Every structure is written in structure tokens, then in C-alpha cells.
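Below is a structure I'd like to ask you about.
A single protein chain has been omitted; all remaining protein chains appear in their positions.
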Amino acid sequence: MKIGVFICHCGENISSTVDCPRVAKICESYPGVEYSVDYKYMCSDPGQNLIREAIQLYKLDAIVIGSCSPHMHERTFRNAAFSAGINPFMVEIANLREHCSWVHDDIESSTLKAIELVRMAIEKVKRDKPLSKINVPVTKRVLVIGGGIAGIQAALDVANAGYEVVLVEKEPSIGGHMSQLSETFPTLDCSQCILTPRMVEVHQHPKIKLLTYSEVVKVEGFIGNFKVTIKKKARHINEDLCSGCGMCISKCPIKKKAYNSFEEDLAFRSAVYIPFSQAIPNIPVIDETVCTYFQTGKCGMCLKVCDRGAINFDQKDTVMVADIGAIIVATGYKLYDIERKSADLKYKGYGEYGYGKYRDVIDGLQFERIASASGPTSGEMKRPSDGKEPKKIVFIQCVGSRDDSKGISYCSKICCMYTAKQAMLYRHKVHDGEAYVFYMDIRAGGKMYEEFVRRAIEEDKVKYIRGRVSRIYEENGKYIVKGEDTIAGMPVEIDADMVVLATAMIPQDNAPALARTIGIPYDKYGFFNESHPKLKPVESTTAGVFLAGACQSPKDIPESVAMASAAACKTIILLSSDTLEREPVVAKVNEDLCAGCFYCQKVCPFGAVEVKDVKDINGIVYKEVAFINQGVCQGCGTCTATCLSKSIELSGFNNEEIFAEIAAL
Amino acid sequence: MDNQKWEPKIVAFVCNWCTYTGADLAGTSRMKYPANTKMIRVMCSGSVDPVFILKAFERGADGILVSGCHPNDCHYNAGNFHARRRWDFFHELLDFIGIEKGRLQFSWISASEGKKFADVVSKVTKDIKAMGPFTNYQKMNSEFTALFPEEANADSEIINQIKETVL
Amino acid sequence: MSVNTLKETNKLLASFVPPASFTDEEQEPLNTSVQLHRHNIADEISERTFQDVSLCYQCGKCSSGCPVRYYMDIAPNKVVRLIQLGFYEEALKSSTPWLCAGCQTCSARCPKEFDLAKFMDAVREIAIEKGIEVKEKNILKFHKAFLDQIKSHGRSYEAGLVAEYKMKTLDLLQDVDSAPGMYLKGKLAILPHNIKDRKGVKSIFKKTSGK
Amino acid sequence: MNLLKEVFMKYGYFPGCSQTGSAKEYDISLRKVIEKLGVSFDEIEDWSCCGATSAHVTNHKLSTALAMRNIMLAEQQGMENIIAPCAACYNRLIMSQFEIANHSGIRKETEELLSASFQKDVKVFNVLELFLNIGIDKIIENRKRELNDLKVACYYGCLLVRPSGLTKFDDAEQPESMEKIAEATGAKTIDWNYKVECCGAAHSIARRDIVVDLSKKILDDAKYHGANVMIVACPMCHTNLDMRQRVMKRTYPEHEDFPVLYITELIGLALGMDEKELGIDLHFIDFNYKDLVPENSGVG
Partner (left out) sequence: MKELREHAKELLEKGEVSAVIGYSQVSEKRTKPIIVTDPQDTDQLVFNEYCLNNLAVYLTKARIKVSCRTKDKTLKLAVTAKPCDVHSVVALIQENQIHREDIHIISFNCHGVAKDFGFEFSGDNIASKCINCETHKPLYFDKIFGEEKETPKASDDAMERIQEIERMSHQERFEFFKNEFDKCIKCYACRAVCPLCYCQRCITDKTIPRWIESSSHMRGNFAWNIVRAFHLSGRCTGCGECERACPVDIPLSLLNRRMAIKAKKSFSYVSGRSLETPTLVGSFNEKDNDELFM
């Protein structure tokens, strides 16, 4: 085997601490090395030409490049090698920049280390085998999980590009949190007025299949070829027959047994219900847990009044399987709950704010419902406990957010803005009322955001107090808010009629479970991880799965929409070709040696290991061995290390290559 | 061996997605750490076989670091969880057999933790330096080479030859 | 306190200048603990309390909930701020550390899990070590009288404590209303409870009062 | 919690200085109640003051050493679990243990000071934990009368539930364990605001003005929420809230007497002991259960 070694100076980035000519010179004498050279910029056009010419001139079989990280230029050099006629997987890169010259000062020791790194690469390349890329077909259908604004936007963008979309929403209606908001910052336009047309568009789009009251229960397969199992929960209403007249709802005798979660528990709903009047689809759901029929077997009032015969108490959950090419995850967020938690939970709740026992201490979404014209108070400012108009209201920011002791270190990003908006709305509705905001910092970065906060302070005379509130006491129907104005250096006590807590945005409860179902990583809070924080913000690390909206980190509406469109665009790029090329780093089983213990099957994160029968000449199965589906295998190699008889090898990183690297140390 | 001049030889098995990238970040941020550690890139911490560790000791390593993605952040979802169990056992086995725990260390370093990478490598180097050369194993190595020169050099004959020319 | 005078500004800057020894140690990148750059009061306190003073982000929740906040001259969070910036005299001279009742409300609610009560202990300790004039003299006198009782008897001796405290403060009239009541109810022992190993306790006092 | 195991636990007893003087009745009632409930304990021999609060506010080393001296004695006398009825003592003891456990420097220093080494893990319990360990059922079982006519404000004070990381037996902000114990006596409990507010006991002598203000606020809130008696589990709190009511009247002439009991006294009453037996007559504010009972109803 003839090997070429190319040492890059990277300008002075490598050569300042690594003696590149010396490295190249020493490599020349290595067994197997036919040609060794150093050059200022290997990745430049002349540099690549140098490689190509050397390959042809010296008839090289494999090359080693000593340069920057393989994550930077591996592809570049592989392409160069390929264009000169050698297999692109006969290229190894020794990372002389990020792992050597940049992190060490001493020229002697970093040069020696560089030599060792190149030597390891040479020994590895000697054992490399030519590999070819794997082609897999692409299913041209996209799954969008979550029907909030991000999911709606992504679904519409993909569908408008002409691809089929399956939109799965766990609630009975799409719309998400945005449909609960009264008005949006910084323009104060009505949230539902801008959202509803989008929801209708989704409903009517010929390319979008809308599955509400449904959940993704299983995801198998891989990029371009996912198999997704979706459970559609029983509504007990025949969707095809229901006309959405609402007769069942108005006649349902259960009126005050279940809290209305759309109204953030500020109102009740009947047992058969539509979450809100603009719901899409406009089809009710029967809540089995409170419905008299389901609890006692009697009643059936809805059945009697429905003239379409759409009520079906016997309806069961249905499960369907869809072939999917790409997945967009847009499952959104929920708000931090201040209630008392058991000690082992990561979020602690707020005892100092009463653990939710004070009825007029509410969270931001509850305030939105109170302020909303379609809400339980029809937009009138009334506090939950006694329906009186609060004359003094206190907003507390950073409840949960930036509070390590309660389990969250991050800033929820949108609370500064929505608190300003809510304080402003309050002042617009209660002209003689006083509004106070306790804040730590005001983070109003965004177009017209800072101006908006100033408007709340200057025009609407909201009083901003810098300091965190230590405790809320209830006294005489008032809420004593104990704080400190850290700017004035004075203690402050406010006897408020109502307190609004800007609680943190946290991931949905089932986010980690969903992440495991789909197979994407998540951070310690449960937010899904993007592939690269800067350059791949909408891709998850699993190929073919994209992220949109607040499931990745706290976001406001415009950001969620932008991210959704970006994810849609990435998906469209993926679907635009008929087949996909994949790196050939996959595991292969030696069937003769396989003992059939199937530990590989147990550890495989992707379900790539199948059982294969080995038959003798008479057709009798005499043993079962593991077989790895090349299309599904992602090449992690966990099976290779687990395999007791060492019958699995990972192409590109096989054991022989790694042993050679160790030996070269 | 001259203890004054002795520099430990440390091997790090790092996963391609998190720790290797984290090491790249340490480089991009020009963080400094000792040059004793050489990295071997694998796809996932789950693919590191304990025999690799023994092989490295047999090749004269004084210390070993295995590093992967944080739990729940594995590029392959669960590779590091399997690795965690495997290493828990192997580490305890080595300890029982009489190999100090510090010889084989583990860490989770994400792609964004360049600083942590530099700190961990520095710490491992410091620990190994404090422990001194791994004479227990190296004694066996030299005995072996003396007894079975062919087998010892079967796959590293050439390399040893070159090592001499270099150093 | 006027922050804007030239003198103050200089001091503020000065507290951020690393000492000469810092550059030497820089070559040893292994040790990143707090001890390395020990060059100001904040680090001194961080070291004593095992928590970094720079953790505090000045939200003021400590001051908000402090039961004795109304009697203090400056807010507790401000004491931390002054220490963070190196204005230790202003911090040590204020009445705040002395009025701190050690109830740990601040520590329990701190979003950064900074133990402010412990921090205040260290501030007082340093103030005593540096011999800085204490604003709340009576409180310090009380503490001294209390510790004197333990030192000589091993346990607190209330009658002796009150007597000594009165001698120290010359505030003879205080508590004349409750002492006889206590005495009558048999709660105020005339003679101290002496423990056996008084020598041992005394030696603890002796050894710890070194600095 | 393994109830059976805890019931037969043998406890060491660290009374604390107050129990020998100003909180004599706390000591008396604790001993009597415990005996009735079938638990015994041995006083740590030759215990000394834990140093609270004067030691830790002025000299950290001294405070750790003083507190750990008692832990050391307990260990030497073969005690694994000790009871510290005073909240301040309890807090000092567990804080010092925490520091010893987590900072080897302090551990070494303290071990040198005391010329001893800490081997075993001595568990420190406060009175609430003690009753929870014994079991609320046990109180109900042995109850001789139901204190139906009491409306109790349970006052935890500041140090009983803090630091929240170490006192895991209850919530630091909205604790409920004392209520559970009080309800076992048949008394009703009220929900009020100042359960965990500090009464300023550290400044009881040097800054009486502060103490009076703080105590007044606490007593008023309890009264406002309908309590007719307050119970405490700390001698410092009791001294402040009970004894200082006289002084309070000088600053706040409108103040009306409000009885403050130790939790042990409340349980004692339920177990059928009378006020004198429990030392309630030693309080500065008189309390007699009979006075609270409406005339037509009999006492159980």
C-alpha cells in the first residue's frame, strides 16, 4: 500500500507551534509512506491540486492529512481524493490544529505530539477498507408533532410546497397557547384574530391530514423512511357525522364538575365540550372521567339531542401507522407551576408565594384569559376569588426563571415583554388602578420591544420596582407583597388586590418521553437539543428530525414562526430528492461467529438488529444470528463493544483500525 | 526511568459528536492543556470496548480517559447509558484487581464544553503525574517483550522501529 | 457613601488589579479553585464561607424578606454588593451585619442558593479581626458577655450574662422588669451550672481566639 | 419512614442552656410527655453550650468546635440519635455536622481542637421530628382528653425548618408537621402568615425594641386569624413571645395578653396532665385550658 502524507501549516495556525517540515520529513521514512509533504494551505485550491497530483504521480492508495479537525475539512479532502481516483474513505485526518497546535505552547512537545497523531492516522489508514455510500429512498410525507403556532406554520409551509403533511395534536383542537392569549406584544393586536385564519387554512388544506386528540406513540425507521404509530384517542363523537351544532354541549347536565383547561381552570366546562369557540376542528369531545354515562351508565342526554346521531359511546382509541420521510417536532411549552411538589421533583414550587393557595395569585396565562374578550370574565378585569375589580395589581417577573434554587437557571425570555403588555392592558381596562412590576432586569431585545416597555412606564404609568419579592401574605382580602426596591435601597410592601406571577416557560411534561420515542436528545430541563447551537439551530441530532418553536427553548411568537418556517424549509430540501446518500459507517455481523445472544439487539438504540435464521442443508434452522439493517443502523458501534464474541465490526472504525491506533501510540 | 523527565502517556477515547467536538472547541478557544493526552476518535462512548483499555495499558499507557456525551444528549440516544453501566462494572473490576481508580477515568463533555475538556484533561494529567508511571503493567510489558519479541512486535514492529528514529 | 469621588473610583479599580503573584501561577493551569487569585475581600469571604460571593446577582430577595430590614442602615444585598466591589470598609462599618438575626430567611429563599446568613457571619468575623468600629456596640457586647459565660462555666448562665452585659453597657435599668419575674418563677438560677470539663471548653476558646 | 424502627430508637438528649433556666417548663413537659409515650432518653453527660448565636456570629471556628464538642460527647457515650429541643441548638448542631461532613479542612481543624475524631454519624432530631418518629397515632392512642376548644397557631420560627436543604422533615415555607401533631391533640389549627417569620430572639437583650416589634407582629397575625393560643417548639421563641409581652405593653398599650405554649405542653394537656404538672404556671402569660371551655360543655 502506498500512502501519501500531507501536512498543512494552516497559515501559521499549525506551523507556529508545530514544526511542519519536520513532521513531513519524519513521515517520509515511515514504512508504507510513499510521499510526504507540507504546504501552507492544504484546503486551498493549490493545496488540493497538490494532493490530486501526488495521488496520480505516486499512484497512492490512501492519504493522511495533518490539518484541522475532521469536522472542518474531512469532506473537502475526501472529495479531492475521490476526484483523483481513490476511494474517499481511504482518507484519514490527523487533527493537528484544534487538538495540538492551538492548545499547546511548547514547540518541541507539540511537534512530537503531532508526529504521534499523524502516525496513528497512518496506521489507521493502512487498515482502512474502501467503502461506498449507502443510498436510501425518501418517503415524501412529513409528520408535524404539535398544532400550536409553530406546528401550524411548519405544516402550512411544507404543504404549500406540495408535500403531504400529517399534523398531530394531543388536544382536541389546534391553536396551542397562542389561542389563549388576549393581545400580543408589541403591537397589541388580537391574538385569535391573527391565528384563526391560519387554523382554518390548515383544516381546509388538501395536503394536510389533521389528527387532533392524537399522540405519537412509536417512531421506527430512519431519515426518509420513518414508520410512525399514532394513537387517535376516542372522542366518542363520530367526526364524519358531527356538524358542530353544539346542541350536546348545551344540554349536557354536567356543568361544574370539570375545570376548563383552556380557561386555565378559571371556569368550568361540561362533560361534552369544545375547548373554545373557534376550535379547529369544531367537534366536541366527551370527557369520560366526568361524564355521567361513563361513570354510572345512565344519562345519555347528548345521544338524545344529537339529530345527526354522531354520539358514539362505544368508540375506541384507534391506532394508525404512517410512512413518513421527515419529522418536525413543535410540541411547545408549559408554564412553571408554583404548587407544592414532592421533594424529589426537580422543580420545587413557591412556598413563599403560597404554593398556589391564594386564589388571586395567578400566572400569566390566567391573566391572559381574564383579559381576553372571549375569556371567563368577557374581558372585564375581575379577580378570581370574589369577582371584584382589582384596584392594585402586582406583577412579579422571573418566577421560576433564573432561580437556581427552584430548579431553573435560564431566562424565559418572553416574560419581560408579556408582563409589560399585561400591565398595560390592565391600565387600559382599569383607569384608576395601580400596576406595579417587580423585575430583576428588563430584557427587551427585539424590534420595538424596548420602546414597548418604555411606553408601559411612560404612558401607562406602570411602576417598575427592581427587586425580587420575598413573600406574599394574605391579610383581609389583600395580598401583602413584601419586596425591596434595590435601586432606592428601601423595603417595599404593597397591599395588592391581585398578583400575577410571570412564571417560567418549561418543557411539556411528556417532552423527555416523546424525545425517547422519537430518538432525539434533550437537555437537563427537557428542552430538545439542536444539532449545533449556531449553525444547525433547527435540526435535531437525529437525521430527518427537525425542531420548531418553544420545545427547543423559550421563544416568542415571531421567533417560533421563523423557526417553524426554517424547519419546513429544511424538510422541503430533504424531500426534494428521491434518494438520500448516507455515510457508510454502519455495523456488520460476521454470521459464522455470531453466537446469537442478541445483546446487540438489546443495546441498539435504533432497532437496527434483526433475527436471521441460519439453515443447514436440509433447511432446518440450526441457529439464529443477528443481522443489522444497513438502512437503519446509524453507526454508533455500541453493539460492537457489547458483542461478547466480537462478531460485529463497525465499518470505518473497526476494531483492527482502533487497535492499530492504540499500537501506534 | 528518569522521574524528572518522565511524562505520562495518556490515551483518551472520545466520542465523535460531543467530546471530540468539545476538544475542537477548546482548540478554537485556544485553551491550553498538557500535551500528554492523545485522542482516539470513536463514534460513540458506547463503542469503546474494555479490551481497548487493556490494549492501551499493554502499549504502555499510564492513564486512560473515556469521554462521551452527557446522559440524554447522546447523538445515538442511548449509547452512553450502556457505556455507563459497562464502565461502572469494569472500573470496579480493575479496582478489585489492584489497578487504582485514577488510572482509568471517565467524563461527560458536551460539544459546547471546551473549557471542561481542557479542565478534565488537565486534571487527568495531574492525577496520573501524581500516581507516577504505571510500573505494575509496564513491568509485565517489558517481561513480555523480552520473552516473546515476535509476538510483541507482531503488529508494532515497524512502529517501534520508527519510534527509535524519531526520538 | 459617595461612590463618585475620585478616591473611591480609584479604589474600585484597584481592587480588580491582580497581585504580582498571579502571573506566576498562571502557568500552572491545573488549579482553577478560588484560592489561586486571592487578592481581595470578596475572595477572602468566598474562601471562608465556601461559596463564591460573585454568585449574588443582586435581585434583592434577601432584603425583601429580612425581618429586621427596617432597622438596618443599608440593605443586606447592598452589603454583598459592596463586598463584591471591594468597598469593604463601608460594608463592615454598617449596622446591617450586626442587626442580622441569623434567621436564615434570606438563605432559604435565595434564588442563587447563596447562604447570606453565613456570609454575614464571615463579615462580622472579619470586622472583629480587623478591629473595625462596630455600629451596634451593644450587640457585640452582648455576644462577648454571652461567650464569657460559656468560657467560664461551659454553659450559659443567665444571671451572670445579664450582670456582665449591664456592666459592659451601663444600661442598668433594662430588664429590671423581667428579671425578678424570672427569679420568682425559678427560672433565673442564682448560681451558675458549671460543667465538669470547663478546662476543655476554655482551651477551645483559647485556641480559636488566636487570630 | 420506618415507624417501628424509629419508635424503639434510643435517644440521647441535648437539652441546651435554656432548658436549665428560662425554659425550665419545656424541659419538664418534654420529659413527662415522652415518658407517657413510652420513649426514654439519656442526657448527654457534661454537655456544654452549643454557642448559638453569639459564637457563630463572631467566630466561626469557635462555633463549630462548641457544637461539635457535644456531638463528640454523644458519639463517645454511644448515642446514635440525639434530641435537641431548642431550634437554635438544633440548627447549630446540624449546620456544624454539615460543614464537618463537607469541608475536610474544617473537619481536621475541629478534630484537632477537640482532640477527637468523628467516626459515626450522629443524627440530630428536633422535637417535631421526635414526635413524627414516635408517631402521631401514638399521641391519639394515649389521648385522655380532646382539646377541642383550642384554636392553635403553630409557630415554627425561623431556625426549625432551615436551612431547607438540611431539614428535610418539612417544607421551609409552608410547613405542616406541627399542625399534624397539634391536631392529634384534638385542637384545631389555623392557617396564618407568620409561621416561619423570625421573632428576633438573637437581639432579645441588646435590641429589645426590635424584638418587641417583631413579636407583636407575629402575635397579632395569629390573633387576627382566629387563634386563641400559640404553640412553639423553641425556648428562644417562647421567651420572646411570652416574657416580652409585658414590655410590649409599654410600646403598644393596646396589646392584650396572648398565651404561648410549648408543643410538649399542649401534648401533655391532651395526655391528661394538668397545667401545674407541665409547668405552664411558670409562664408570664397565664393559661388555663378550663378558661377556654364554654361553660355548658364538660371537660373530657
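To keep things simple, chains are lettered A, B, C and D as they appear, and every chain counts its residues starting from 1.
Definition applied: contacts are C-beta pairs under 8 Å (C-beta built on N, C-alpha and C of every residue); 3 or more make two chains touch, one makes a residue touch a chain.
Predicted model, so just to flag it, every value in this text is computed and none were measured.
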| item | value |
| --- | --- |
| Shown chains that the omitted chain touches within the full complex | A, B |
| Sole contact to the chain not displayed, among B:16, B:105 or B:125 | B:105 |
| Residue of B:38, B:82 or B:129 in touch with the missing chain, whole complex considered | B:82 |
| From B:16, B:72, B:110 or B:125, residue that would touch the chain that is not displayed | B:72 |
| Touch list for subunit B against the chain that is not drawn | 50-51, 54, 58, 71-72, 78, 81-82, 84-100, 105-108, 120, 123, 136, 140-141, 143-144, 147-148, 151, 154-155 |
| Sites on subunit A contacted by the missing partner chain, in the whole complex | 592-593, 595-599, 602-603, 616, 618, 620, 622-624, 642, 644-647, 655-656, 659-660 |
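Definition applied: only the chains that are shown with their structure count from here on.
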| item | value |
| --- | --- |
| Central subunit by CA centre of mass proxy | A |
| Distance from the mean Cα position of subunit D to that of subunit C, given in whole angstrom | 25 |
| Rounded Å distance, subunit A centre to subunit B centre (Cα mean) | 33 |
| Contacts with two or more other chains, residues of subunit C listed in rising order | 105, 109 |
| Residue list for subunit B, restricted to those that touch at least two other chains | 32-33, 118 |
| Sites on subunit C touched by subunit A in the complex | 57-66, 69-70, 74-75, 77-78, 105, 109-113 |
| Touching residues (chain side subunit A, partner subunit B) in the complex | 26, 29-31, 69-71, 95, 97-100, 102-106, 109-110, 112-113, 115-117, 119-120, 123, 512, 515-516, 519-524, 529, 532-533, 541-542, 585, 603, 605-606, 634-638, 640-642, 650, 653, 655, 658-665 |
| Residues on subunit A engaged by subunit D in the complex (per definition of touch) | 340, 343, 350-352, 354-355, 357, 473-475, 480 |
